[in-house]
Each structure stands twice: as C-alpha cells, then as structure tokens.
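Below is the structure I would like to discuss, written out as structure tokens.
The complex is shown incomplete by one protein chain, all other protein chains being positioned as in the whole.
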Amino acid sequence: MRYTLGCSLSYNILSDTTFIFNIQVARLKSLEILSETLTLKPDLKREIYISPDLQNRYLGVNVPAGQFSLEYNAEVELTVHRADPATINETPISQLPLDILPFLLPSRFVSSDRLTPFAQAEFGAHPKGHQRVNAICNWIHDHLTYQPGTSDGETTADESLLKRAGVCRDFAHIGTAFCRALGIPARFVSCYAHGLVPSDFHAVFEAYLDGRWWLFDATRQADLDGLVRIGVGRDAAEIAFSTPYGNMQPVNQQIRIARSDGLGSPPQRTVDAISTELPAPHAGAA
Amino acid sequence: MRYTLGCSLSYNILSDTTFIFNIQVARLKSLEILSETLTLKPDLKREIYISPDLQNRYLGVNVPAGQFSLEYNAEVELTVHRADPATINETPISQLPLDILPFLLPSRFVSSDRLTPFAQAEFGAHPKGHQRVNAICNWIHDHLTYQPGTSDGETTADESLLKRAGVCRDFAHIGTAFCRALGIPARFVSCYAHGLVPSDFHAVFEAYLDGRWWLFDATRQADLDGLVRIGVGRDAAEIAFSTPYGNMQPVNQQIRIARSDGLGSPPQRTVDAISTELPAPHAGAA
Amino acid sequence: MRYTLGCSLSYNILSDTTFIFNIQVARLKSLEILSETLTLKPDLKREIYISPDLQNRYLGVNVPAGQFSLEYNAEVELTVHRADPATINETPISQLPLDILPFLLPSRFVSSDRLTPFAQAEFGAHPKGHQRVNAICNWIHDHLTYQPGTSDGETTADESLLKRAGVCRDFAHIGTAFCRALGIPARFVSCYAHGLVPSDFHAVFEAYLDGRWWLFDATRQADLDGLVRIGVGRDAAEIAFSTPYGNMQPVNQQIRIARSDGLGSPPQRTVDAISTELPAPHAGAA
Partner (left out) sequence: MRYTLGCSLSYNILSDTTFIFNIQVARLKSLEILSETLTLKPDLKREIYISPDLQNRYLGVNVPAGQFSLEYNAEVELTVHRADPATINETPISQLPLDILPFLLPSRFVSSDRLTPFAQAEFGAHPKGHQRVNAICNWIHDHLTYQPGTSDGETTADESLLKRAGVCRDFAHIGTAFCRALGIPARFVSCYAHGLVPSDFHAVFEAYLDGRWWLFDATRQADLDGLVRIGVGRDAAEIAFSTPYGNMQPVNQQIRIARSDGLGSPPQRTVDAISTELPAPHAGAA
C-alpha cells in the first residue's frame, strides 16, 4: 500500500533550544521511501543520527529565539507480512536471539518487573502465542479508558494500570510491560497511523513471536496494516517525536497520512497477524 | 597498569535455565586483553552477542538441571587518560553528539525525570564541569550509607535517595540520575575494581564532559584508575553480570583482581580525573 | 455463641522498650466479657487508654532488657445481628452521620484516592448495597493470592493490588479502599477469628450500609459470625496488636479461640449478613 504522510510542527522559541526530532519514517525493507522532503524555517544546520541498534533516525537542530517550523513529507510503499494468528507461537527464552533479549528487561515507563505478578495472574495460564498477546490487547482495551489528559510524560505502566485510563502511549506501555513480564520480548513503536481519527502521531507495540516482531495496537484505533513506523525503542523515552532542551512553546502540530494509490481503506479490520519484517524473519533489529 | 582478574560462579540448576552473563572485560582501546579464558562446566554451547551501540559482550548459555559453573580469567593492560579536573568543563547540550544524547533520558532505575527538582536545588547553582559531578559524588557519599541489604533488584534512584542507603549499584544510579537531571549525559558502568574490599563486581558511573566519558565512583571504595570495565548501559538492568531465566540457586561467587606487573597500589587516591577513552576523545560509543 | 480466647506473646528485650498492645477484646454491647485476665511477666506497671472515637483498648508497658511475656485470656458471649443481604442498601452520602464520614477518607495504607478509578471501573456500575461489597470481596478473593511474605508493614492497598498477593491485612486494606472509593464508609477490624487455620490474629473490614457496620472478610478464611473484635481503625497502622518502640525480638506468639458452649462450629458458612452492632443500629462508634 502506498501512503503520503507527514507532519507540520511549529514552535515559539523563547531562548536557544536544542531539539531532537524523531519524525522521519524508518528505513525498513518493508517500507520503500519513494520521496521525502524535510523543510526547516529558518533553514538551520541539521545533524542526523541513526541508532546502530534500532535504526531510528534522529534529527538534531539548535534553534535560536524566534519562530521555528518543521515540515516533513514523504511518500512510501508499505508491504506487510501477514500470517494466520493461530499459527504464531511464542519463542522459548532459550531460543531467543541474544539481541532480542534486552526487550525482556524493564525500562523507565515499562515497569514490567513490578507488573510481573499482575501479568502472571491474568495471562500466565492463557494459551501461548499470538493469541496471548491479542488477549492482552483485549484486556487493556476492555479495562482502560482512552482519555487524553489522564497521563503525562512521567506516567509509568503500573501507574496507568491503577488509573484505568491513558492514551496510546500508555496503552502501548502496559502491553509492552505485560509481554515482558510473561517472557515475551516487546518494544514500543511510534508511527504514522492510517485510520486514526483525529490524525496524530500514534504509539503501538511489537511482540517478538516465532522469530519475528508482530504489531499490536491495544487502542484498536488504527489499521494494523496501515502503521508506518517512525521509531522503535524500549519505551516512549527513547523515541519521543520531539525532545526539546531549552525554553519554547509548541504553537501548532499537524500530522497527516493518506492512501496515495487510489485504493480505499479496507472495509474492516484485518484478522491477519501483521509484521513489517520482510522477507525473512529476524534479520537484525530492523 | 597490568591486572589479572576474573570470576568463578557456580549454580545449582533446578530446571532448564537460560543465562545471560556479562562478565568479560570490554573491548576498548585503553584495555588490551593479553590473555583470556572462559571455562564452563559442563562445557555447554555458548552464544556471544556484542551490542552494536555500547559494545557490551554478552554470553548466553542454556543450562540443564544439575550443577553449573563458570570460570573466567583474563590478564589486561589498562591505560587511562588523566587530566586536571579543573580543566574539564561541561559540554552544552547544543554541542553534544547525537549518539550521546540518549544518556540524558531517564531509564528504569535512573529516574532522572523525578529527581530533576532535587538535583537542580542541590547542584543547579554549582560551578559547572568535572567539579560539579565530583560534588555530586561527595553529596552521595556524605548523605547515603553504604549498607548491603537495603536495596534489591527493583530499587530506583528516587527510592534510594529516600532510604539514604544502598550499595554500589544504588550510589551509581543516583549519581547518574543527578547528572542527567542537570543536562550532563551519564551512564552506568560495571567493572572489576582494584582496591575494592571485599572483592566483588563493582558499579560506578561515567559522565560525559568536554567530549569524553569520565569515571566517577560515589562509593569511593575503589581506585578510579583501577577500574576494568565489563559493561556500560543506561542502568543496572542492561548489564547485570548474570540474568537467569529459569529456576536456579546461586551457590558460590568469587571475584578477583590483582596487579600483575609487580607494582603496588598507589599509596593514595589519585587527584586526577580519569577516563578510559583513548587517545582521541569520543570515537564512537567505546 | 460463647468463646474462650486469648494470646501468649513473648519477647527478648534487648534494651528498654515501650510496647503498645491492642489485644484485648473490644467493649461492645454485642460482646459480653464473662471473664478476662491479663498477666505480664515481669508484672510491670500497665497504662490503659481507650480511644474516645473508636473505643479501642490500648495497653502501654515500659519493659526493661530481659525476657518479657504477656498472657491474655477471656471468655466472651458474642451476639451478632443477622439480616438478609438482599435487604441491605447503601446509605447515600447525604444521609451519612457526620461521625461516619471520616471513614470515606484515605488513610496511610488505604490509598482509596489512588484507587478510585480502579474501583469505579470494576464496581461503579454494580447494583448497590451489601451485594456490591460482597462482589468486592469476591473480586479480591479471585484476583489475589493469600501468601505470607509478600507484604510488610509499609505495604499499601495500591501496592498489594499490583502484587496480586498479600495476607489478611492486605486483603482488608484493598476491600476498605475500594469501598471508600465508591462512597461507602469502611474501616479496618482486627479480631480473634473462629475457624481460622492456623490460628492467628486476623484482619477483616466493616462497611457502613443502611445505618450499620457490616462485617466482610475477603480472605474467606474465618466464620463471619465467629469474629471477636479487638480493635477498629482507619487501617492497620492504628490497631497493630503490638507496636514496640525500642530494641527487641519476638520469641513466640500463640493465638487461640474455641467455642466454650459445647456447640460445634456451623457446618457451612452462613449466608446471612453479619453485624456486631446491637440492638439499634448506629449508636455511636460501637
């Protein structure tokens, strides 16, 4: 599927501010970048950094006081790998590649160590595999209210669980935490999300099953086969779309994604399991 | 300086257990490995993984029920970079390399976001540079009691601060958290530590100042120029010397390090700032 | 029903220790104390304090270094008020007596403010009345494991909820917290508990419904009509059976309760709602 997507961000810079942006689509085999433009006003010097472990594309800019805006546009061709969920098993820890094992560890917002008893009690006896992670998503969807304003940038998965509310970030943190607590590697994914209303940056998570990373969205607000990855990380701390150091105010923020192949959105949510790892599973972290 | 060092670990394995060990010395320009042996009993298949971002050497072993032991021995030549602390300034965030910036983010046990007001209140007005991080170490040393048994594997920096007690892991987490809260990149370091009594794995931290990572030990229990690095990470979660998945009991653990060049320990702690980055600062993550 | 009950507590006192004990049965209309003896060895001076709000009987003793033991024995006649649970409604807050309203407030271990979203999500839509509190007990019983060693004297209701485990103290804290979060006054009760195996001090809770305090035991380990009250309070902090200030070691602790009227225990748990408020509901705090 072909998408045009992008974002327009503008800020009122009160004093020198260093921004780290993570808004460009990831370089994946499954994600062909047909065209891509990034415009800064003023046109300041850019620094690029691609993390060697996760291949996230970071953009660093030092911005002086005044107005600042960023516009990003891309057209991409997304190919997803599909499979019957019933055929996807969990990978025993003893067979996990060593570079996957760090995604079993707790991280700042994914307090999987604290949530281990909770996860074991709710899902420990559930049949294993893709269906178990799907059951986790159902549980989160049924037990939490999607409610902007209930969390902030310091909210952890265990706190969200008690608050019974959150946004996509929090839903993804809980899903990630429950997976790790059950011995299933899981990681946080930021993306452009087709079908999300209103359009915004979205957060979902991936679980590592049967040698491949599979996408899950506990909010059920977007099409799983319409998620165009930006970054992947241990949790939201690593891949915030904007990390500013300085004194500034966001002014405007617009995120967009649309089909560009003249084809409509699928009439209903796919029942397939969806992965963006192509063609062979597990070729490094990408 | 030349050291012989190593560890002997033994376990009673109750059921199949997957171990991830991080006990081999790091591959650094400043750390020449003259010889190295690693013996497993039984001699099980080993998997090796070196993390692309931080160059940690992980060893994975699947161990069946029964007795299991690991013995590691190495001889190394450690060369440290020394400088007058008074000459070492902080690097403004706007000049930090992008691959260093992740070490400003909070992580599972380094809750720097929660500790920002505390750090700003105590050290915000302190003259910047190596001396500020040294002041942080002095503060930790003066305000916390080194006391085994006061923390466990889930204790975070903010919790340690309220408990006013901890072990090397906790001292390093607080130091790392305070630095990050002040805009100074910092990371957790595990090592063999000459001078530590009783001998054990040790944890210290590094702060990024003037384009280079510098070592700090808030416990003041070891020689800064006698720290032989094993791993480096966001916090203790990433570089535990042993991460077991399964059912087992540790039986014995012995860690050792000694000078092997016939020279004695320095009579008193050095007043130099110490770094293991050689010769040019900041050549990648190592 | 008539019971003989009591406890034997012994301590090794290392240095002067002040004890506050709360182990004597409460003075209630429903609880006739037929006989009562309290023996201290050595026979130290006793101070008695009965709290004016809750009528708890506290015993204060200053104990010098050496051996110390306390033996308490009583025979009591307990009369309970029974009603059909289906007939017991909740009392709207607007009709609650003012002296009952403090039991809607959060307290140290009953973090009802933090648990309000959780309680509302699980029980907000449940039909009101005795059956709603019973549903809370069922939920706790089904979702938590009774497991000594999983909590300590600082564990709060929200922490127990994440740990999915606890002892009677924790089960009672969660029940109390959920009730308060739903606008139902609730308080913590310590007692001698007929039917509890092994015999020990027990903790349950009371909810205020239809003008009367009703007993609930989320652990389901004792007979509701065999609970002989010791103390009642906001949470465990107020009515610990022993609060020592000093340096001492518990040596032995034995708690006992038995029917003394020659009648056996009821063959199965009663389906009645049970209250110890007699005869008219709500006559002060008793």
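Letters A, B and C name the chains as they come in the text, with residue numbers starting at 1 for each one.
The criterion applied here is as follows: a residue touches a chain if its C-beta (ideal position, glycine included) is under 8 Å from a C-beta of that chain, and two chains touch if they have at least 3 such contacts.
A quick note: this is a predicted structure, and the numbers were derived from the prediction, not measured.
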item	value
Among the chains presented, those that the missing one touches	B, C
Residue touching the undisplayed chain, where the options are C:Ser111, C:Ser190 or C:Ser242	C:Ser111
Candidates C:Glu32, C:Glu47, C:Asp84 or C:Asp261 - the one touching the absent chain	C:Glu47
For subunit C, the residues touching the chain missing from this view	16, 18, 20, 47-49, 51-53, 58, 60, 62, 93-94, 96-99, 101-102, 104-108, 110-111, 113-114, 153-154, 183, 237-238, 243, 245
In subunit B, positions touching the absent partner	114-115, 117-118, 120-121, 143, 145, 158, 161-165
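FYI, only the chains that are shown with their structure count from here on.
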Components of the interchain contact network lacking subunit A: B | C
item	value
Top-ranked pair of chains - ranking by C-beta pairs in contact	A-B
Label of the chain whose CA centroid is most distant from the centroid of subunit B	C
Averaged-CA centre spacing for the pair subunit C and subunit A, given as whole angstrom	47
Subunit B, residues touching no fewer than two other chains	none
